[in-house]
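Handing you a structure now.
For this view, one protein chain was removed and the others were kept in their places.
Showing chain A:
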């Protein structure tokens, strides 16, 4: 008898200060066209914000929680009922995970090893919900996967894609 709309994270985006999208994760089926439109619109809004402003903003019918780390913006869209502060720390925990895995992570790591960034995110969040908040558990899962990788033939990292526009 108490139907709160069950809050859910809708998507997570990583983009650079120059407005380059580095990672996108959608937790609700959204058409390609709509995704592009939303990304464009939201980047514009967030990039226009000034440093001291608050980390939350209402956008469309969603609440956007964002934080900037160096040159990268991490941005989560949640539903109005959801807890803003815990989402902010969710972003931070993800950054910590990346940092630990890459060893002081920078934007380039995420560009060149985008698949790792996705794998780590997947281990941490599933369907927009926290799967495990323990840094150790998440990293252990990733390391195990990396071990499996070693057994395969010599790795082909997308590092080989040499045409990456450096910035």
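The working rule: a residue touches a chain if its C-beta (ideal position, glycine included) is under 8 Å from a C-beta of that chain, and two chains touch if they have at least 3 such contacts; residues count from 1.
FYI, contacts and distances are computed from a predicted model.
Participant: Name the omitted chain as UniProt records it, choosing among "EF-hand domain-containing protein", "Chloride channel protein", "AP-2 complex subunit alpha" or "Calcium and integrin-binding family member 2".
Facilitator: The record names the chain that does not appear here as "AP-2 complex subunit alpha".
Participant: Tell me which residue among A:17, A:37 or A:135 touches the hidden chain in the full complex.
Facilitator: Touching the chain that is not displayed is residue A:135.
Participant: Considering the whole complex, not just the chains shown, which residues of chain A touch the missing one?
Facilitator: Given the touch definition above, chain A has residues 1-8, 20-24, 27, 29, 31-32, 50, 52-58, 61, 80, 83-86, 88-90, 92-93, 114-115, 118-119, 122, 126-127, 129-137, 141, 144-145, 148-149, 151-153, 155-156, 158, 160-161, 163-166 touching the missing chain.
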